[in-house]
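Every protein chain but one is kept in place in this view of the complex.
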Amino acid sequence: MPKYSFKNDYAEGAHPKIIQALSHGNLEQEDGYGKDNYCQQAANLIRKIIKNSKADIHFVSGGTQANLIVISAILKPYESVIAASTGHIAVHEAGAIEASGHKINIIESKDGKLTPQNIQTVLAQHQDEHMVKPKLVFISNSTEIGSIYSQKELQQLSVYCKKNHLLLYLDGARLASALTSLVNDLSLAQLSKLVDVFYIGGTKNGALLGEAIIINNDRLKENFRFNLKQKGALLAKGRILGLQFLTLFQDNLFFELANHANLMAFKLVKAIRKLGYNFLTEPASNQIFPIFPNKLINKLHQKYEFYVWQKIDQKNSAIRLVTSWATKEEAIDKFINTISL
Amino acid sequence: MPKYSFKNDYAEGAHPKIIQALSHGNLEQEDGYGKDNYCQQAANLIRKIIKNSKADIHFVSGGTQANLIVISAILKPYESVIAASTGHIAVHEAGAIEASGHKINIIESKDGKLTPQNIQTVLAQHQDEHMVKPKLVFISNSTEIGSIYSQKELQQLSVYCKKNHLLLYLDGARLASALTSLVNDLSLAQLSKLVDVFYIGGTKNGALLGEAIIINNDRLKENFRFNLKQKGALLAKGRILGLQFLTLFQDNLFFELANHANLMAFKLVKAIRKLGYNFLTEPASNQIFPIFPNKLINKLHQKYEFYVWQKIDQKNSAIRLVTSWATKEEAIDKFINTISL
Amino acid sequence: MPKYSFKNDYAEGAHPKIIQALSHGNLEQEDGYGKDNYCQQAANLIRKIIKNSKADIHFVSGGTQANLIVISAILKPYESVIAASTGHIAVHEAGAIEASGHKINIIESKDGKLTPQNIQTVLAQHQDEHMVKPKLVFISNSTEIGSIYSQKELQQLSVYCKKNHLLLYLDGARLASALTSLVNDLSLAQLSKLVDVFYIGGTKNGALLGEAIIINNDRLKENFRFNLKQKGALLAKGRILGLQFLTLFQDNLFFELANHANLMAFKLVKAIRKLGYNFLTEPASNQIFPIFPNKLINKLHQKYEFYVWQKIDQKNSAIRLVTSWATKEEAIDKFINTISL
Partner (left out) sequence: MPKYSFKNDYAEGAHPKIIQALSHGNLEQEDGYGKDNYCQQAANLIRKIIKNSKADIHFVSGGTQANLIVISAILKPYESVIAASTGHIAVHEAGAIEASGHKINIIESKDGKLTPQNIQTVLAQHQDEHMVKPKLVFISNSTEIGSIYSQKELQQLSVYCKKNHLLLYLDGARLASALTSLVNDLSLAQLSKLVDVFYIGGTKNGALLGEAIIINNDRLKENFRFNLKQKGALLAKGRILGLQFLTLFQDNLFFELANHANLMAFKLVKAIRKLGYNFLTEPASNQIFPIFPNKLINKLHQKYEFYVWQKIDQKNSAIRLVTSWATKEEAIDKFINTISL
């Protein structure tokens, strides 16, 4: 019997409603490359939800693809992007941003978030043409280590960036989980207003594939589809991305799925806390990082798949547990049972 | 009522068997990024069919993506790729190859194919470090204008490339149509033996998305997945590519679908010939280029979507008609009827 | 005894006045990276001569460097540059432009020049995001095959580019030779007004090294020094470039040197014509392309170095002869003598 996996939020296929949607209008002819009716309907629906009727919306197949296209489209050759040391672009994209020609100015961050203060440090160090010129700030919500931005934090970042002629880009691979977090105080529309460009992740929230890039800043809209094509991101049958986002944003499915993931995570959190264990970072979304004795970790590995994130001391380590729309409550109960014995 | 489209071979969704396959094992957990069981099974099946048990096989989502990854992975910064003037990389990829740093040496070609003779011309012109160093030959089968390579032609190219230290790459976006052409004398296994690397197109032959990159040359295999990740091509739920290729190559579906497309195209060809019209290029696969009076073209445009390819003289133009696995014979009959009146 | 070379215009060192200038103020301290007094003085002098007090002027060490920096600084990732098939960037820069990410749209050109008509052909073919977007026109004056632009021709190009939102860039590696041609009707100031950006070549007109990039279009000026630094073009002791251009443009040396080169070329032209030989292209500057019998070419090769440019027929070929500021009249006379025997 295979072990149950808490390694990530993309181990299962898609939510059944998504699977079902893929056959919708299957034998009808549609225009290619994202110009089909479903992409248009999905874009209109999202525009309504983010309350920006003028937003440009493009659908692509994955997060690394979204990041490399948005960032390389925005920056001039000598401009750089600022990111937290935990940022996906800084670590887990195999150098995709640098391959497009741009330096990432990395800020050490314990909670995965950026602040005006630590961005200011980078700006202060970059004063002349012997260095790159920081132009873009990259943040993730929820972050790669599960934390989320409060409305106040995001607002401060937004104001700071405008004042300092920096653009603000938000990676929303796990945006649904952030917005349905118990400690969240941001709506999708409020968040959208505070950033120049962001993407809404589908893959990690029930879709088979697909991320929706939302461009709010007019100056970034021009000719964007050329960038998509050049990076190999225009799917001939773009309809499959439109169909999925249409399904996610009809009837609130997008938020329901993330809500389930968060509930499962917090059931774990509550039980782990009760047993007296601590967390590497304060739990806020569907990624949690409990600190367990190595002995317990070894025992868990016999039944479960998950990443050991970081050594804490000789006897203890933090592990990463990820829940998703597909996580079964039964599996959560069994896991709690195992650590409680 | 919308017009019936002969513009391309990706206007419909996927073949029903493909749609059905996508839900297979949907709620079971699989490893991500192409390491799932379906990708492995599909790769094994393809290895068997091409008769190369050592081939490296990777699934990506589109043709431009396949081309830019393969080509940028192979070439050193100063090396170039040779292509026909009609080649997809030369025209219709928004500069994707150049964006990865490489020049395309373009050879004017009337039938979309390359020969040792015209490649030799390029080599003769590139002799020192003031010019790029041609290293790779890019061909398509079927070509972007519907022609196909005979066994003899491909063999001559292959021998020539080896002798001249050039690598040979075949873009198989429409490989199924080539291999099921009435005038084809190549099997998939024979073709595979003659090239260093190629890809088998799924998108234009019944899949929702997906192309299978096959690497035969050992020297091109090392660390290839790094290239996939860096270009944003590793889908988290790679299973959807594996599932589709598994379906295509089980029970011969891949060849059946292309065969239908070719039959529909040749029904058109026969009727057009009978009416006394000529073709811009000799019909061989699912793309045909009849030369019609402009008056007839205008009339056709009232009922059909298709591209006007090229002006022939004051009164006549060549148009492009594309058939697919989804083309209905009824539509063909109606079209023939329209031109016959 | 080594053969006398007509291969190029950079076989000798620098004009003695340039050599002498290099020791000027040698032990005095100057700011680095082009911010020294000599670069400023030279820039001011050039601004005066081109009659544009607001031009941005930057000195770099070579022509390929100038081209790759200017072009990559101007273009967005999906934009391309249009050039003649004979253009330096199209052939002799080892793919430098493509290495910076951009496609070159090549126009076949017999005389090395571009016209609104053939640029229009390229624009007409590029209509959507599946292709690159042509944004810049690259021309050379004198061209790589010795021809020059008339005032009328350049004006027409300039008007056409403005009207079509294209930028116009002129490679002036051999600009001095063009402007002192017997058939030239353009002044440096007139030419400067007609282009967005250009460079004035020093290396091929008596300097040891050095090209002056002149930016007239305000929108191309911002942060240009970042591009210079990033491409490795900012010389720590930038003074050596300033000193040379100061020397070239004081007392008219720049034009005198080119005038000598042209006079030497035309002495050859006159003699060759008198002997009944034709030219591949109409002689206009310091590069000429006489068509000689192969037998004569073999004989010449015993005493002279030069390139055989192109086979004309079984018995005749065009050769390239290049004169320079350093060409000795005695050498010209001897050469004429050799072909006259």
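First chain written, first letter: the chains are A, B and C, and each begins at residue 1.
FYI, a residue touches a chain if its C-beta (ideal position, glycine included) is under 8 Å from a C-beta of that chain, and two chains touch if they have at least 3 such contacts.
Because the structure is a prediction, the values reported are computed rather than measured.
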**Report entry** Displayed partners of the chain not shown (whole complex)
**Finding:** A, B, C
Report task. Please pick, from B:Lys3, B:His92 or B:Lys229, the residue that touches the omitted chain in the full complex. Result -> B:Lys229
Query - Which of C:Cys39, C:Ala96, C:Leu157 or C:Ile332 contacts the chain that the document leaves out - result: C:Ala96
**Report entry** Interface with the unshown chain - residue positions in chain A
**Finding:** 77-78, 80, 91-95, 98-104, 106, 129-132
Report summary line: On chain C, the omitted chain is touched by residues 2, 4-5, 8, 10-14, 16, 19, 22-23, 25-32, 61-69, 93-96, 99, 203-204, 208-209, 226, 229-237, 239-240, 326
Report summary line: Contacts from chain B to the absent chain lie at residues 33, 72-73, 76-78, 100-101, 129-130, 132-133, 223, 225-230, 234
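Throughout what follows, only the chains that are shown with their structure count from here on.
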Report summary line: Per CA centroids, the chain at the heart of the structure shown is B
Requested in this report: Can you check how far apart chain A and chain B are, centre to centre, with Cα atoms defining each centre and the answer in Å?
Outcome: 34
Requested in this report: Send over the residues of chain A in touch with two or more other chains.
Outcome: 226, 229-230, 234
